[in-house]
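In this view, the complex is presented without one of its protein chains, the others remaining in place.
Then we have subunit A:
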Amino acid sequence: MTPSPPPLLPLTLAHQPIGSIEELAAHLQTALTIELSTIPPYLCALYSITDPASEASRLIRGVVIEEMLHMMQVANLMNAIGVVPSLDREHVPTYPSYLLGHAAGGPFVQLQPLSPVLARTVFMRIEQPEPSPDAPAEGEPYDTIGQFYKAIELGFDACVKKYGAKRVFGRDTGFQRDDTYFGAGGGRLLLVHDLDGAKAAIEEIVQQGEGAQIQAPPVPYEEPYGGYDHYGDRPDGTYGPIIGTPWELSHYRRFQRIADGEVGLPPVYPMQANPSGAGLDGDTRRLSDLFDNCYTLVLTAIGEAVGKPAQPNPFFQTAFPVMQAALPALATLLMRTPLNPAADPGLGPNAGPAFAYRPRPIEEIVAEAADLLARPPGGLGGDYRQAWRRNLGAAHRALAGAATGGLTLNAAHG
């Protein structure tokens, strides 16, 4: 299987300031896609770690959950100005690819098992801080995501100045939500109703991840950030409550700790880079497609949750349980499946989650999971069969719950 050639590098252009609500909406949709595009590579690295309780897992998991928060936050910004966010096929990233709209030179985003090089050359560059607090705002192409958000912030300023706050924020779709984030990370999901709210939402995204503007450890006491309510590395070498700072909590810094070896690299599954279902056959192909179906189901459910008056609640009904239980179970099962059945699964290369857009009705997904669950493959040993039953069992339970719960709820509300 040959990876598809990377798309052409975009040209570097001078930034044209955002001057209309339509342009603002287009930039926000790009931001949504950028946020989404970081999640599969981070998830892939997370799932590749064999010990989910390891420190590296903890760091990456925190980042992924916050990226989800950012995605939902951008969706709120869009709904606030009357534009429904899209997670349809044309806005779902494929891999490998350059980060959407990024200036020449990358980062080139790939689905790979975790390694210090991946953390440095891809993840840290995604989360690259702005070169200075005075770095100019940039549309597409941008040098850092922080500068892209700066352009969006100026766009909000410009639109409010041009049209008045009422015309900018007076067309709220009613689909904003603040109830989908309950991870252990920092920040909050904010509802946006005015310019100050929009700026607060943008600040939270930028400060938390894509390039906190601080490039060096800040002075303790000078920049307290949330009191002692964050856990982190303490001066005495232990891990506990700290006066967290934007620097310590930023995604850039967390990946740097892995890249620099401050956090030991745990064993990872030998997953092939940028997996795809295309070259697979038999049950492995079905498993790969099933993962893609579930991933697409999650995106569709989130799209409904932020873009439709839906009942039952598609986020809690479908997106959350499938994301929590089915995706990791199927991804790690793929990562234990050697591409060549004769190969040792500890050596690989093994299959992996492709994160391809592959929609399928939920009833068919449940039936496919049930069918696969019932036929653990031979030839890969007892441990593999046991993992097959356990992981597909967990995935099937989550999917069946997502499918039947809704029917029950409809009946109850009928």
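As a convention for this text, a contact is a pair of C-beta atoms (placed from the backbone, for glycine too) under 8 Å apart; a residue touches a chain by one contact, two chains touch by 3 or more; residues count from 1.
Basically, contacts and distances are computed from a predicted model.
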Protein that the absent chain corresponds to, by UniProt name, given "Energy-coupling factor transporter ATP-binding protein EcfA2", "Hydrolase", "LodA/GoxA family CTQ-dependent oxidase" or "D-galactarate dehydratase": "LodA/GoxA family CTQ-dependent oxidase"
Among A:22, A:88 or A:179, choose the residue that contacts the chain missing from this document, as touch is defined above. A:179
Sort through A:197, A:312, A:349 or A:376 and give me the one touching the missing partner chain. A:312
Looking at A:38, A:57 or A:176, which makes contact with the chain not pictured? A:57
In the full complex, subunit A touches the hidden chain through residues 51-54, 57-58, 61, 179, 181-188, 219-221, 226-231, 234-243, 312-313, 316-317, 320-321, 324-325, 328, 398, 401-402, 404-406, 408-409, 412
